[in-house]
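Excluded from the complex is one protein chain; the other protein chains are retained at their positions.
Then we have subunit A:
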Amino acid sequence: MQQLAPTGGSEKPLLSLNDINMTFGGVKALKNVSFDVRPGEVHCLAGENGCGKSTLIKIITGVYRPADGASIEYDGEVYSHMSPVTAQDRGIQVIWQDLALFPEMSVAENIAFQTVLGRWPKLVDYGRMRKIATDALQRLGITLDVDLPLKEYAIAQRQIVAIARALVGEAKLVFMDEPTASLTQSETDHLLDIVRGLSAAGVAVVFVSHRLAEVLEISSRITVLRDGALVGVYPAEGMTQSRITELMTGKTFDQEVRATARQDQPVVLDVKGLSRPGQFDDISLTVRRGETLGITGLLGAGRTELAQTLFGMLQPAAGTITLEGKPVHFSSNRDAIKAGVAYLSEDRLSLGLIQPQSIADNLVISSLGKIVSGGFLSDERKRKLVAGWIADLGVKIGLQSDAISTLSGGNQQRIAIAKWLATDPKLLILDAPTVGVDVGARAGIFDIVAKLAETGLAIILISDEVPEVYFNADRVLHMAQGRIVGSYDPRSVPLAEIEGAVYA
């Protein structure tokens, strides 16, 4: 299956790994993996969560030591394992997803702090730091005020600061872990330009991303891992998103448009002229019984603010919300929940679920009234309620008392959905329900959504991935800069047309 395509000629690789094995307490995280990167190429490392991508990066950067027999050849030298110091000295840099920056410190300090470590005398030369920082930013063609604290800048600029820091270390090989996860499309385009610039300047970039469109756009080769084993190395040329997904998951996905007409059904939610200054403006929409309304648009289009307003977390400045014919005014999300509105947060880790607490407690938190017996909470009722939902939604768990953080993203999301279904909602708002969920598990989430719609639940499905709403919603609204700028019926409009409008 391994096809080492001869793209880029017979150039000697900058990095070449062979026979990499890694075991964590009996679990084989990597099995005989080999991997190579050529000088100046953009190489994508693809695979589902838990496939061993991060472990591989950590072996290359010296965080982990692979099992005996491994060989790491980098820039003409052979190592049995790396150490973090060697990796850094030899120009291997990693930009982690969380960036590992210091928000309170200035841009200059963030970029240049490594250069002053371990020097004698132990004094900080701020003038020199500023010069290093300015030079590094200049190489990227960016101007930032290096004296401002980093927290003054948005996430896209912080990303650039992290890249600048990597360049200060005279990088030859830069790993980027999900660099575009929190960027808008134009910011992503800008970042991809920077990556192309690095590549042109001879710096090899290994790109890890879930967004397959970007992967295809930027990289010359793609290495696919699955369950800790190498699936193969493929040239990006001629590759398609669906083919990569198949390679990553080992399954084939035939997606079909699920949309059906629901015009004969009664209206559940009717929104007219809803506005919140600076966030969204003059939003009007309806959702009918059993209907799934898709809302797509770029990050910052006001989608989440709109959803939170419908859920009572934010209050509208103008406009009306009518639920099943009755006008409603929510002063908090408690009113909204009582009225039958549920909202699955886009931020499952910090807002959607209480990660350290148990699966059972996370599931019942919004419907505690149901497990009260004789004035007190009943463990027996809680256990039964949770067992029922777990069976209904096909969640794989160990014990109900296990912390929810022990579950995979897909199973966590099922529990989060169950938590809201337990409140008997009329309207379920799903805000980016597949964030942090493996490609393979996403289909399962949407199967649940489709079944819920069958039972008559009105659903609003929000996602910045157009194909998700296209294939799973009955109608698609496009939101941009706080307004609804387009409405599409997936049965009569091709996906490319909506993608063209959204990503333009």
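One rule holds in what follows: contacts are C-beta pairs under 8 Å (C-beta built on N, C-alpha and C of every residue); 3 or more make two chains touch, one makes a residue touch a chain; residues count from 1.
Definition applied: contacts and distances are computed from a predicted model.
The chain not displayed here is annotated in its UniProt record as "ABC transporter permease", chosen from "ABC transporter permease", "Two-component system, chemotaxis family, response regulator CheY", "Assimilatory nitrate reductase (NADH) alpha subunit apoprotein" or "Xanthine dehydrogenase family protein subunit M". For the options A:Ser209, A:Thr309, A:Ser366 or A:Gln413, the residue in contact with the chain missing from this view is A:Ser366. Of the listed positions A:Pro66, A:Gly91, A:Pro316 or A:Gly352, the one in contact with the omitted chain in the full complex is A:Gly352. Interface with the hidden chain, as seen from subunit A, comprises residues 24-27, 313, 332-334, 337, 343, 345, 350-357, 361, 365-366, 368, 372, 376-377, 419, 423.
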